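All protein chains but one are shown at their positions in the complex.
And now, subunit A:
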Amino acid sequence: MSKTTRVLTVDDSASMRALLNHALSNNGFDVSQADDGVSALEWLALNEVDVVITDINMPRLDGFGLIEQVRGGTRHRDRPILVLTTESSDEKKARARAAGATGWIVKPFDTDKLVAAVRRVAH
């Protein structure tokens, strides 16, 4: 991919955002951050993005709510959205998929897997 892949990370935990930012920036991604679903929507209203990575449990608007809003809109509805989850059970995956997530990243993630997951969905 010739252009830089732009990633929006959405997590209410500053350390998790910092970890994602650290891992992704070091691998050549252009990272922006939002601290919950509402902030993410505000950012998305003004910016373009290639991949969204979102935590699920957040104040104001959670990850599933964010996905619903993005998929229900027009501008970013085809954007790949990866959810951060602490569990990798089939039930959780099915729920994420049903909610409109493109894929998931299991926390704690290792950088290689994170980068592979983002590359896998970035189009």
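Methods note: contacts are C-beta pairs under 8 Å (C-beta built on N, C-alpha and C of every residue); 3 or more make two chains touch, one makes a residue touch a chain; residues count from 1.
Note that contacts and distances are computed from a predicted model.
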{"item": "Undepicted complex member, UniProt protein name, chosen from \"Transketolase\", \"ABC transporter ATP-binding protein\", \"ATPase\" or \"Chemotaxis protein CheA\"", "value": "\"Chemotaxis protein CheA\""}
{"item": "Positions on subunit A where the hidden chain makes contact", "value": "2-4, 6, 12-19, 21-22, 25, 30-36, 38-40, 42-43, 46-49, 57-60, 71, 74, 77-81, 86-90, 93-94, 97, 100-104, 107-109, 117, 120-123"}
